[in-house]
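Note that this complex is displayed minus one protein chain, with the remaining chains in position.
Each chain gets a letter, A and B, in the order it is written, and its residues are counted from 1.
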Amino acid sequence: MGKRLLVVVVALAVLAAVPVMAMEPVKIGMITTLSTKAGYLGEEIRDGFQLAIDQEDGKLGGVPVELLVDDDGRKPEKAKQIADRFIKRDKVKILTGIVFSNVAIAVVPKVVRQDVIYVSPNAGPSLLAGKGCHANYFNVAYQNDNLDEVVGKYVTEAGFKNVYLLAPNYPAGKDHLAGFKRYYKGNIAGEVYTKLGQSDYAAEIAALRAAKPDAVFFFLPGGMGINFLKQYAQAGLNQTIPVFGPAFSFDERLLQAVKDAALGVKNGSQWSHDLDNPANRQFVAAFRKAYGRTPTLYASQGYDAARLLGSALKQVDGDVTKTDALREAIRKADFPTVRGQFAFAPNQHPVQDLYIREVVKGADGKYTNKTLEAVFTDHSNVYVEECKMK
Amino acid sequence: MNRKTLAITGGAILLLVLPLLAALLDEPYLVTLFSRILIYALAAVSLDLMLGFGGMVSLGHAAFFGVGAYAVCILSVHGFEGTPVLTWPFTVGGHESALLLWPLAVLLAALAAAVIGALSLRTSGMHFIMITLAFAQMLYYFFVSLETYGGDDGMSLFARNTMPGVDLADDRQFYYLCLAVLATFLFLAHRLVNSRFGMVVRGCKENERRMKTLGFPTFRYRLVCFVIAGAGAGLAGALITNQTEYVSPGLLHWTRSGEILVMVLLGGMGTLFGPVLGAAALLLMEEMLSIYTEHWMIYLGPFLILVVLFAKRGIYGWIAGGTGNHG
Partner (left out) sequence: MLLFVEQILNGLQLGIMLFLMSAGLTLVFGIMQVINLAHGSFYMIGAYVGATVTAQTGSFVLGCLAALPAAALTGMVVEILVLRRLYERDHLDQVLATFGLIMFFNELTRIVWGRQPLFMDVPAWLAGSVELIPGVPYPSYRIAVIAVGILVGVLLYLLFTRTRTGMQIRAGASNREMAGALGVNIRLLYTLVFGLGTLLAGLAGVMAGPILAVESGMGESILILTFVVIVIGGIGSIRGALAGALLVGLVDTLGRAFLPLLLRLFFSPAYADGVAASLASMSVYLLMAAVLVWRPRGLLPAHG
């Protein structure tokens, strides 16, 4: 009796599974940071990605997709756990979404070895661009140093000769300052590393004033940047010593928390909502309509990641089982990017234009970025040489 | 067979057949998830030794977990690269053998526990809680600024450690190893708790002054208990490095200590099997909730408060029934 029942159940299960497999949507696993202080970053990436899917009514490149999202809580260990679940339980072949470099370093090397494609919509640590590069790893955002290099070049060209540098005391902080110094040719008035997550910068600001630099370059992501900018303005220094930095502290959501204290700050980015190309105009308008806010850099990266994958899925007709074909299709980067132009360097990181933007107050009273000029065109990254892609 | 024995036997059988079950259900992911649960269970049991039996409420237990994890990771990476760890005052090379590394991790964690314990145990009550917390934060910042080993980014292990006869890279074998380690630790802890030493430590919890009057050097007993707990956490750290193949200062963050504490309480403090249940419950709950809602903490927080208020004896007390006895 029991045995017969079992046979029936198994038979039913097999019958049920066959037709489902034929029309099952392609699963895309998104591991991102939705909780903690940095939660809005993951939200932006997810919303940008989701917008691309919604615009095609649940498809990407004409192929039905299912986006699985899970929150890593900014913990590398938890992200690994989620990746494992996506790959083993949900049989996901494409992963994306990680916000932070340290999380990416923990997760990516392992998943790409399991024949899974990972498309990074944000983090681009030097390790994964250089020695640790892999054929299954693509970065559609930037290599971490890019946004500092552009500022370094701009600051040099603008004639600043004595710059004070500030970053948190952790590897990414040192990388970002190194990126700046690669293209900055003047003197360094001071180089200060602060405690990670520090809130009070009074001591650093006092020392900075005493050093009398003619400009300040800082990399302080998230709340640290807000703290610094507010206190810098309160010390009255924003009137006398101009501040520069990569785009991370100047996205449209953070700016509303800093307001006047950030006005006039020039920052480096690979994208801005005012870039004048059809894909971008369409994206910004659609995003505003869908979510009622101006998209940030991160949303644009999420959107580009989705459309890049869409272009590849279209070429392989939604067949993600042949990793080689899928990889080749992604490498072509044949998608309408919101950045105007985009190609992959040999280490599968972007070759793109980099801009300097200025923080301004828009007509609607919101604080936003205005693109000033393209400092680099078709800029790649220095880690290409270190990358021995098999 | 009473409910307690029944529950323990049932749980043990479930854990033993879990990899088979996972294969049957085609959910290989369960094996990894449960390896993680076993490792956290080990950390929670070790904390319970000092917390539930010794009455020492530490909010810095993750420090020893982290020290063990880092010790294994740093030495393994040097072993993999063939570079020395130290060149002065004497040369120390890296290694990848678990039989060498894991005991070393335990030793280092015990050493850290001895130093922190010796200072912290000069105080008690709320002072003790906050001092252990502050020491853990100190170590946290130490690893954040440890630039050579990745600082805040953490560092990856190239490959799991080696062990004769066991292929640690195989998830199923690794799972059984974790299970064996946990079972051994539970057995030893059981012996310890019921030994003369355990009696004294428990006596200190009830009434330290009386134990002192009876002539026991209570400070020394409690310190040894603290060190054993730290060593257990170090062993769990060695395992977690191998399981996730990655370490970061996040392992030592005070919220991690808080989570381990939650596991102990959730499962049932002052029991040996309670923390195992607590670890399973917390990790499974986190896993489930985060699938259904991104705001899972809004449920987990009040749930914890309710457990504290109304389910003092934890899951184990609820399953085992009867009076809260030790063991």
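Just so it is clear, a contact is a pair of C-beta atoms (placed from the backbone, for glycine too) under 8 Å apart; a residue touches a chain by one contact, two chains touch by 3 or more.
Keep in mind it's a predicted model, so treat the numbers as computed, not measured.
Residue in contact with the omitted chain (choice from A:Ala261, A:Val316 or A:Leu354): A:Ala261. Per the touch definition above, the residue from A:Gln50, A:Asn102 or A:Thr194 contacting the chain not shown is A:Thr194. In the complete assembly, the contact with the undisplayed chain comes from A:Gln234, out of A:Gln114, A:Gln234 or A:Thr377. Per the touch definition above, the residue from B:Val45, B:Val67, B:Leu133 or B:Cys204 contacting the chain not shown is B:Leu133. Considering the full assembly, A:Ala202 is the residue among A:Ala158, A:Ala202 or A:Ala285 that touches the omitted chain. The chain not displayed touches chain A at residues 34-37, 39-40, 43, 169, 191-197, 199-200, 202-204, 206-207, 210, 222-224, 226-227, 230-231, 234-236, 253-254, 256-261. Within the complete assembly, residues 51, 57, 59, 119, 122-123, 125-127, 129-131, 133-135, 137-138, 141-142, 144-145, 147, 254-255, 258, 261-262, 265, 269, 295, 297-298, 300-305, 307-309, 312 of chain B touch the chain that is not shown.
Note that only the chains that are shown with their structure count from here on.
Note for the complex: chain B touches chain A at residues 27-29, 32-33, 36, 141, 144-145, 147, 150-154, 156, 240, 244-246, 248, 250-251, 287, 290-291, 294, 296-297. Of all residues in chain A, those touching chain B in their complex are 34-35, 69-71, 75-77, 80-81, 84-85, 88-89, 101-102, 105-106, 109-110, 125, 168-172, 174, 195-196.
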